[in-house]
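The structure that follows is given in the form of structure tokens.
With one protein chain held back, the other chains of the complex are shown just where they sit.
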Amino acid sequence: MKSQIVTFLIKCPDQKGLVAKITSFFYKKGFNILSCQQYVNSVEDMYFMRIRLNAEGTNISKEQLEESFLELAKPLQFKWSVNYGDEKKNVAIMVSHTSHNLYDLLERSNEGRLNCNVKMVISNHNKLRHIAEMFNVPYYHLPVTKETKSEQEEQVKQLLDANEIDLVVMARYMQILSSDFINYYKDRIINIHHSFLPAFQGANPYKRAYERGVKLIGATAHYATEDLDEGPIIEQDVKPVTHESTTQTLKRIGADIEKLVLARAVKCHLNNQIIVSGNRAIVFPESGE
Amino acid sequence: MKSQIVTFLIKCPDQKGLVAKITSFFYKKGFNILSCQQYVNSVEDMYFMRIRLNAEGTNISKEQLEESFLELAKPLQFKWSVNYGDEKKNVAIMVSHTSHNLYDLLERSNEGRLNCNVKMVISNHNKLRHIAEMFNVPYYHLPVTKETKSEQEEQVKQLLDANEIDLVVMARYMQILSSDFINYYKDRIINIHHSFLPAFQGANPYKRAYERGVKLIGATAHYATEDLDEGPIIEQDVKPVTHESTTQTLKRIGADIEKLVLARAVKCHLNNQIIVSGNRAIVFPESGE
Amino acid sequence: MKSQIVTFLIKCPDQKGLVAKITSFFYKKGFNILSCQQYVNSVEDMYFMRIRLNAEGTNISKEQLEESFLELAKPLQFKWSVNYGDEKKNVAIMVSHTSHNLYDLLERSNEGRLNCNVKMVISNHNKLRHIAEMFNVPYYHLPVTKETKSEQEEQVKQLLDANEIDLVVMARYMQILSSDFINYYKDRIINIHHSFLPAFQGANPYKRAYERGVKLIGATAHYATEDLDEGPIIEQDVKPVTHESTTQTLKRIGADIEKLVLARAVKCHLNNQIIVSGNRAIVFPESGE
Partner (left out) sequence: MKSQIVTFLIKCPDQKGLVAKITSFFYKKGFNILSCQQYVNSVEDMYFMRIRLNAEGTNISKEQLEESFLELAKPLQFKWSVNYGDEKKNVAIMVSHTSHNLYDLLERSNEGRLNCNVKMVISNHNKLRHIAEMFNVPYYHLPVTKETKSEQEEQVKQLLDANEIDLVVMARYMQILSSDFINYYKDRIINIHHSFLPAFQGANPYKRAYERGVKLIGATAHYATEDLDEGPIIEQDVKPVTHESTTQTLKRIGADIEKLVLARAVKCHLNNQIIVSGNRAIVFPESGE
């Protein structure tokens, strides 16, 4: 392999000697270990590792590496994935009416602050086409009604698959996706919800926040699962508000939180920082990167 | 009146000329207006004011002031209260097992950072007696079972009334109070709940926060109402946490949030900064004080 | 006047009766007072007010209003300004190499989240032209060297004046402006500095933050004054960082703080929320708007 950064994500039952065994394995293959992050869940006796390697100076092919690694992985019951950092991931953004997250993601991608190719924007409305066009990203308008829902999802699926999309970002796409769709892209759909979940699950969170008189509002980025707004949480943030805030003010303040929260979650995913375990997302911080 | 600070809290239907009429009223009586804060709820067409006056140099008694004010208040449909700042409010703290809020409130009161007399600590357990004793505050141990609940509440009530308690602070008192009790002290019981409400209402919020995998935890101080954990929110705050946090870690991190949130809410109440309106608490910030 | 929102900003020596006199003045002219915010600086015995009026139903012209107001203002020694909300303010953005603030301001302006006309982008480099063009905003490339500095500033000045610019936003413009230039646009130039001032005034704040090993980094928006990075602070924010952060990481984390801080400061200025007093900026929060 060339001088490239290889990232392994590993999940397995906890047991003595894991870090020694894994790091020795890569050391003996000639890799320089750039960072090695672990997490032990002692409630469930599970072990999680994210290890980043510099392949410079190794004389091993991807196939050889993975074959060897399998021998280590099997007896220790690893579930694992590897990313060689040599190809940008392909991203599709889904939106409805709200523009702020779309602008933000396109700007970051355009200026090299998100390491991905935004291949398309898909919307059930035509309203945000001008934004995609500003950034020269194809915009697909696929309207949806109750009757055409499964048909429309099929169209979306075809677009995603034809373009080899690795990650779907629901940047305020206000439609509930079918279980079939969601399970097909398991752990590959990130949704932004405009509340600090589990508060205000479902519709109209800002209106309900106003009515409840909360003193802070927030946003949550999570992987989409069958259960609406209940998927593994990747990132959350809040801002203080006061009794002065109307539903409109909350929306405006919230927009800035939504932007940051979604962008950070997408960055963590693209950067291979996340392992999903049950309904929890292990999000390793960046380490020397 | 002497040189003292008088605070009026006013709530009424919104209408033209309110601020001019109210401030002129006090100006003509010879008061210096130290601060005058307003809030208009345009959804409900309601007007709220907190006005602080320096009585220095006025030649008017409390009775005369209030009699005059009534003439202004009636046609404009004011609901109002006045505080003359000449007597510290009496506070009772109710606790069960958890010590951090109790320490914090007693320390602040002891060092003059909370403007009140903490007259007593009431608990259904004997566990925290040593803390009350350190601060020379009487500690009443009133155990409670399902069978003795109404009887015990009656005892609490007698203690509170005999000591002319103005504010009851439930500093992690882990019993559900009866509606009768709560309504008797309407808008005078502040409770701390160890989550960012409305998330994790009810029991075991830290355990549920762990299970849900949230990336922030919080605390909420609110007036107690019949509906558990649904009363008007006075103050909330959160801190970020990670997948590393266990239920135990969350409890520890949460303790520091609970302390600050409860202390701030109690301070706002003691300082006459709050008007309750329906299920929302209008909390005016300090202004030049 | 039509149904429009009129905002007065007033500064004067503190004295009894100010709020009564001012609010009565507007009430008698038939205005509905939407909000009335005050601040008393008791160190300097100064009084500040921001009052927002709805002109609906008044029968008075701007000239009549101001003439009458002068009669009130003179004896009470007001320094005051009035904004009738009927014209958007004209804004010029100055930049050098860094794109994030420019994108952010143009996006907000484009989507109606900043109430202004961005009339032009001025830069000493050509690098960010593509961004201005995406948003159809004229981009003026005015290079500068030590020798041409005063000449270039003259060109900038001509552009600003020809376009009746109300506010200059230095969105990471990495040139020190002359005192003449700054004083000519006193309290009308907002600069973003990439540190929590007064820490790391001057050049390379992120590098110095790394070297100092701080555990949080920040950004500060302030009015430009003759003394570099010492003008009245409008808005500041910070984010936590760790020992892991390199200068590069700090820059990336800082970019998101800079964007929010500058956008909030510009919004406050455009919305007539700020009164400058000496080296301090009184920034009234939004109130029912």
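By letter and in written order, the chains are A, B and C; residue numbering begins at 1 in each of them.
The working rule: contacts are C-beta pairs under 8 Å (C-beta built on N, C-alpha and C of every residue); 3 or more make two chains touch, one makes a residue touch a chain.
Note that the structure is a prediction, hence the values are computed from the model and not measured.
Asks: With the full complex in mind, choose from C:Lys62, C:Lys186 or C:Lys215 the residue touching the hidden chain.
Replies: Only one of C:Lys62, C:Lys186 or C:Lys215 touches the chain omitted from view, namely C:Lys215.
Asks: Touching the absent chain: which residues on chain C qualify?
Replies: That gives, for chain C, the contact residues 39, 42-43, 196-200, 211-216, 218, 232-238, 242-244, 246, 279-283, 285.
Asks: Name, in rising order, the residues on chain B that touch the hidden chain in the full complex.
Replies: So the residues of chain B touching the missing chain come out as 99-100, 103-104, 107, 111, 113, 134-135, 242, 244, 249, 252, 255-256, 260, 263, 285-288.
Asks: What residue numbers in chain A mark contact with the hidden partner chain?
Replies: Considering the whole complex, chain A reaches the absent chain at 16-21, 23-24, 26-28, 32-36, 38-40, 42, 287-288.
What we mean here is this: only the chains that are shown with their structure count from here on.
Asks: Copies chain A, chain C: same or different interface, half of numbers shared as the threshold?
Replies: Copies use mostly the same positions to touch.
Asks: With chain centres defined as C-alpha means, what is the inter-centre distance between chain A and chain C in Å?
Replies: So the centre of chain A lies 36 Å away from the centre of chain C.
Asks: Where the CA atoms of chain A average out and where those of chain B average out, how many Å apart are those spots?
Replies: Comparing mean C-alpha positions, chain B is 41 Å from chain A.
Asks: Two or more other chains touching the same residue: where does that happen in chain C?
Replies: As it turns out, chain C has residues touching two or more other chains at 287-288.
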